[in-house]
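A protein chain is absent from this complex, but the other protein chains hold their places.
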Amino acid sequence: MRSPLSEAPLAALVAVLAPALAALLLAVLPMVRRRGAPAAWICLASSVASLVSAGLLLAGQLGEAEPMAWTTSWLTLDGQGLGELGVNVDGISASMLVVVTIVALCVQVFSVSYMHDEPPDAYGRYFTYHALFLFSMNLLVLAPDLLQLFAGWELVGVTSYLLIGFYYRKPSAGRAALKAFWITKLADMGFILALAVLFTSTSAFRFDAELSTPLANVVAGLLFFAVVGKSAQFPLHIWLPDAMEGPTPVSALLHAATMVAAGVFLVVRADPIFAHAPDTREVMLVVGSLTALFAAGLATVQTDIKKVLAYSTCSQLGYMVAALGAGSTLGGYFHLTTHAFFKALLFLSAGSVIHAVHSNELADMGGLRKRMPLTATAFIVGSLALAGIPGTAGFFSKDLVLAALEGRMGWLPYVALMTTAFLTAFYMGRVVLVAFFGEARGKADHAHESGALMLGPLAVLAVLSLGVGYFGAHFAEVTATGEYHLHFGMTPAIASGLALGGFALAYAVFGGGRDASGVGVLALLDGAARSALVDRTYEALYRHGMLNAAAAIGWFDRYVMDGLVNLSGWLTLVAARSLRRLQSGFAPDYVFAVVLGALALAAWGYLS
Amino acid sequence: MTQADFMPLLLPLLAVAATVLVIVMDLFLPERRGASLGWLTAALLGGLLVVSFYVPTTGVVGDGVFVGTAWSVFFARLSLVAALLAVLGALEHVERRFPRRQGEYYALLLSSVVGMLILPGARDVLLLVVAFELMGIPLYVLAAYAKSEGMPLLASEEPGSGKKSPAAEAAIKLYLVGATSTAITLFGLALVVGVAGTTEITGLLGDGPLAPLTRVGMMLVLGGMSFKIGLVPFHMWVPDTYQGAPTPFVAFLSVAPKATGIAAFVSLFVIAPAAHGGAHGPWIAMLLVLATASMVIGNLAAVPQSDVRRLLGFSGVAQMGYVLLAIATGTSEGLSMAAFFLAAYVVTNMGVFFVIHACAAEDGRHDLASLAGLSQRAPFLGFALLVFLLSLAGIPFAVGFWAKLYVFLAAFRAGYVWLVALGAVLAVIGLFYYMQVARAAFMKDDASTGAPAPTIGVGLRAAVLLCLVGVLGLGLWPALLFDQTADAGTSILETRAP
Amino acid sequence: MITTIGFGLLAALLVGSALYVVRATNLVHSVLGLGVTLSITALLYALLEANFVAGVQVLLYVGGVVTLMIFGVMVTRRHDGIVVRSDSANEVRGLLGGGGIFVLLALSILESDLPSSPVGPAPSTASLASELLGPHVVAFEALSMLLLAAIVGAIVIARRRDFGEPRQDLVTRARAAREALRVEALRAEAEAPSPEPAASDAAEPPRADEALPSTDGSVPAQEASS
Partner (left out) sequence: MTLTTCLLLASALFSVGVYGLLTRQQLVAVLVSVELMANAANIVLVAFSHFTASPLGQVFTLFALAITVAEVAVGLALALLLYRTHASSRLDAAKEMNG
């Protein structure tokens, strides 16, 4: 039976082309762009069109429509197609498309109000970039082969550069944008080389190329290098915290659901290649676990609310990569989906807070629960989901990830991710307690709740953060990435226990304001936390264990990892400066270079 | 010879006629002529371009001194496009700065184009050398065109006591390196031709193993011709000349002679060895060495530059290193990818130079600060600049992406794995300095400098627009260009002079 | 035998004169030395039975190039009888480059299998002409284009009329310079009672006026020949 959605490729084309059209329109019609509001409406309209198309596509896939593709040969070489241009609709791309478009639309609606104080031309420019970004992302998601995926991948990089550097008057924003672009581009060279290897051996760029194990290891390894850059894995994660210079909705878009997730999506998409690359998967497992733990440690000591979320994103991406490394494509992909919703929720509610108090620093917040009850609720929901409290979306996906790790590599990754779960709950608890409870500090006194345009997206995302976890089985079926079943063993129990423990520790340390009584779970733990013995144990654990460890990790990150990047930049500059001295400006020197060059060439000619 | 014999030479002959026409019109036009000569030249070049598409100009002239193939036609079109853009971009500048020397400017440009139209099809060393020089000598003159800037004004001023003319310095550096290279080339060719006893390129290497004099001679030629392409260590004139010569001319200098020089390289170091039996001469290794040195030094030296033209000069050195990788493969695939790269480079690099030219400070500075706030002052130019820079950096949907991808693919297939990896890493450095330029235009405030929006004439605007259309159009649909380059690449190794 | 002696003599003269050319400290002598070298080369061509080329060498090349060069030296020197010195530097570079090239070329020449006597009769001038106008006629035509371009180019660079190109900053700079000279002269008159420097300073402004470039392109002849 033909599905009523047999025009799936048409819908897919709409999903890709609507934002492209919007971006083009805004680019060539400066008078529309400079007026601001019309630009926003055009951008929103195109996003709605994309979302509707994406919804139709996903419904079609759920309704047993066959995967379908519409492609045209992009180039030919030696008479054969070198690359395919078009759209490829299957469970994986349709589900990702829905996630991307939902988050993008939420972020754009939020931005309408958030960016309202910008001058009209900047406002228009902002939405032009957004439309361009959605186009790039959809192009990437619907790519029928690796070449188009790469094209989208690079475009996403360019647009993120524009978006992160949106506040062009801030020098730090320019630097951060450049750093983000540059480091991800460095990693992209792995992608180019992977394409070259793949094309040389198979004359195509297919996701499901049949490769021998050694070759698959090479291709997958090179692709993974690109993933390390894009998805901010250790040691190329250094650009992500800096990228928080962009407007907060941009962070929600780039660093929650879309750009950083593209790396994980690539691994999911190219699963057939990765499946033949066991060695690369082992590396992914190690890198993912390490990133998760490392970034979670860093998140505990940040004082900037966006930086906490940034490191948290690194950490959660580590989860996904570890799951993919362990061979659980479903786990990694499902966590990507749930994380997209609750991290976007967290970033947007953080944006709402920042909008209200005009500061990123946790020290300037406090007691916001009373002044912004809806935002506070949204943030708390997001935190619970991120921490993986049972019942929230994060619980289900994290459970899949952890279950996949059982027994791998002497349980080390398992232990690392369990520890991360504990740390996650701790740092989120800390942010919640410091920002929303206790006494109002600084400008937080005058904060007031944001408008409906900002709260609406929060509500949508909050519902999704709570509810999407129950659809795991459907998700597994439509994406055909694995069998889904809920575990009722030790793993979820331990994870939940650790999450609660993390919140408890946060409460013990930061919950002094007694205002915390409103939150049930913490109130329950309140008595225990006050007992002298537990108090001292927590104190010792916290002060001597965790703070020192986090400080050490922070030092390593600041001075060694960032330092290495700066060092390589510095070495480049030194080399460049010494080359400058050769360029003396004195014409006889130039002639001498020519003669020496010709002499060397002739000598080679004579000797060979 | 019959008329048909000369058909392959139709384009250069028409270009000679155009040159003469411009010189004659220069004599007859009244003093107040505006930019009419420039428009005439542009129209003539446009006409030539149309002719190249509608009149078949393939075939063999004489005893095979000139062979018209898809390859030579492709390069002819490339030079014509570059010249057309260069004339359009220079219209206002020439009219304003050199009102009394307009005719000579365009005549010299056209005569250089004549050389470029002959060179790719030349299958005779004599013709090749003459065409190479015909291409080169007008460039020395054009580099010195802004000569009156910095001239002494008053008799009481010592000569040279004013601002030193950058034009003289730019031209002299180009000239000295060029004259030295010509002498070296001539000596090397004398040895090769003497041993071979023929001037036909296909017989240049003789039969059997290469004689020592042939090897040494060919390497001297390699060294002598490398200067035109700007390969390390023959590149040192590049940044200085780019900085001192009139910018619209530099746009031309940075692409057309390089592309045509590559075609000459192909004649001598791919076609001649192929006719010799495909033996890999000693130059393959040296081509790779030159390519590597150019990629490394060009990319590194561009990093600390603050004058955008110098930066682009070094970046051009690096880009030619990438092309050489594809040339060194010696396969028709590699050649077609090199041709693609060059075509992409023509539209992209000229575009950057035109934007830089439009934004240059009144006192002729072209540093990064002159671009500050461009995206606010002139959004069209800012957008165009960003697109061109992204194309140079090899970002998708700009034609430069395909160019770099193709070259890497070709080199990878030929087994230059490590060079491709090195090139990829260096491309990241390239991205860094291109983005420095973009950052100056997009992320710096113009409030501090308060510079007004650049005024930009019709010709320059048209040139930028054409480049933009080329970069984006070919970026979205590279097959248009790719089919042509594929034909060109296959045609060159199949056609033999009789 | 005669040719061997003649060749040896010519070779010695050729290398000797060439060395003089690159070592002479007086630039005019150096250029005249080049004329000698090129003439001896013409003799060598005659010895190699290339009479036409020898004729061209003497009539066009020696005449043309050396005259041009002398002209070049003369216009780029001050007309006060001072010898134009051509100093040399970077001896090490020169020896390295020149010596290296010579060793390399000599080695490859000695390694080659070259004929020691002509394999046939010397090519006639007629055969030269048929080559030139036969297969190489295209190159010949291109050459005429090349010479045209070179002449046009040389004139464009060398002619002085372009000083009159109307350039805004040129005029303003000239005004500023004239004003500065006037102020300088006034101050010199006011401050320095010593007659001599004041007199020489006061002589400047009128000259500056004369030499101001006029927009119609005519420039006073004595300009730049201070």
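Note that the chains take the letters A, B and C in the order they are written out, and that residue 1 is the start of every chain.
Assume a residue touches a chain if its C-beta (ideal position, glycine included) is under 8 Å from a C-beta of that chain, and two chains touch if they have at least 3 such contacts.
Since this is a predicted model, take the numbers as computed values, not measurements.
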Where the missing chain makes contact, among the chains that are shown: A, B, C
Chain C residues that touch the omitted chain in the full complex: 3-4, 6-7, 11, 14-15, 18-19, 21-22, 27, 30-31, 34, 37-38, 41, 44-45, 47-50, 52-53, 56-57, 60-61, 64-65, 68-69, 71-73, 75-77, 84, 86-91, 93-95, 97-99, 101-102, 105-106, 109-110, 112, 114-124, 127-128, 131-132, 136, 139, 143, 146-147, 149-151, 153-155, 157-158, 224
Residue numbers in chain A that touch the chain omitted from display: 580, 583-588, 591-592, 595
Contacts of chain B with the absent chain, listed as residue ranges: 125-126, 129-130, 133, 137, 140-141, 144, 147, 150-152, 158-161, 164-173, 175-176, 179-180, 182-184, 186-187, 189-191, 193-195, 197-199, 239-240, 243-244, 304-305, 310
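Keep in mind that, in the parts below, only the chains that are shown with their structure count from here on.
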Category of the chain touch graph - line, ring, star, complete, other: complete
Per-chain CA centroid nearest to the all-protein CA mean: B
Most distant chain from chain C, judged by the mean position of its C-alpha atoms: A
Chain centre separation in whole Å, for chain C relative to chain A (CA means): 67
Length of the line joining the C-alpha centres of chain B and chain C, rounded to whole Å: 28
Centroid spacing, where centroids are CA-atom means, of chain A and chain B in whole angstrom: 42
Junction residues of chain C, two or more chains touched: 104-105, 107-108
Interface hub residues of chain A, defined as touching at least two other chains: 595-596, 602, 606
Touching residues (chain side chain B, partner chain C) in the complex: 9, 12, 16, 19, 23, 61-63, 65-66, 97-101, 104, 107-108, 111-112, 114-115, 118, 124, 126-127, 130-131, 133-134, 137-138, 140-141, 144-145, 147-149, 151-159, 162, 171, 195, 199, 211-213, 215-216
Of chain B, residues touching chain A in the complex: 172-173, 176-177, 180-181, 184, 188, 212, 215-220, 222-224, 226-227, 233-234, 236-237, 239-240, 282-283, 285-286, 297, 300-304, 333, 375, 379, 383, 390, 393, 395-397, 401-402, 405, 408-409, 412-413, 420-421, 424-425, 427-429, 431-432, 435-436, 439, 442-445, 478-479, 482-483, 486
Touching residues (chain side chain C, partner chain A) in the complex: 90, 93, 97, 100-101, 104-105, 107-108
